[in-house]
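The complex appears here without one of its protein chains, the remainder shown in place.
Entry: subunit A
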Amino acid sequence: MKFLFGVEALCLACFVLLSQVSAKNSEDIRCKCICPPYRDVEGQIYKQNVSLKDCTCLHVVVPMPVDGKDVEAYCLRCECKYEERSSGTIKVTIIIYLSILGLLLLYMVYLTLLEPMLKRRLFGHSQLIQSDDDVDQQPFANAHNVLSRSHSRPNMLNKVEHAQQRWRRQVQEQRKSVFDRHVVLS
């Protein structure tokens, strides 16, 4: 379980790194020249998808709004910057983040709403430890209960269930010390 997490974390890191080494979109580089107002010419922004060596005022500011002898003065006031980005990385990162967030939200909804309902339907009202008029629904409330029940078959599913129940107990302990007793992290 630990090892799996470590491998997952490394995979994420490698993926994010590699995804930006992949083929560069031509739209991902640009030269941006900002030219302030000059005499009777208005301020303008010029953008072109050129590489670093072509990122000068003369290459990018087309059509040139002033005549020959004023070009130098005009270009001196313009500021040209070369910028690069990786649209692939942005897309991949946002989509990975949203999917992880979505999975966590689904799991949270399952734990807080669906599971107590299912347990209640399967085991009846009397088995729940937590009382019904507890407004703050504590997830993992019946972790002890379920743990004591399933100790017979040592197969894979049971091991996962055991690990999950152990994790829930830990989280409940943490929640008690942080939220209820305000002992840590107040």
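Keep this in mind: a residue touches a chain if its C-beta (ideal position, glycine included) is under 8 Å from a C-beta of that chain, and two chains touch if they have at least 3 such contacts; residues count from 1.
As a convention for this text, contacts and distances are computed from a predicted model.
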Inset, instruction - Identify the UniProt protein name of the omitted chain, choosing among "Chloride channel protein", "Palmitoyltransferase", "Prefoldin subunit 4" or "WD repeat domain 7". - result: "Chloride channel protein"
Inset, instruction - Could you tell me which of A:L58, A:L76, A:L114 or A:A163 touches the chain that is not displayed? - result: A:L76
Legend entry - Hidden partner chain, residues of subunit A it touches: 2-3, 5-6, 9-10, 12-13, 16-17, 20, 27, 30, 34-37, 39, 42-45, 47, 49, 73, 76-77, 79, 81, 83-87, 89-91, 93-97, 100-101, 104-105, 108, 111-112, 139, 167, 170-171, 174-175, 177-179, 182-186
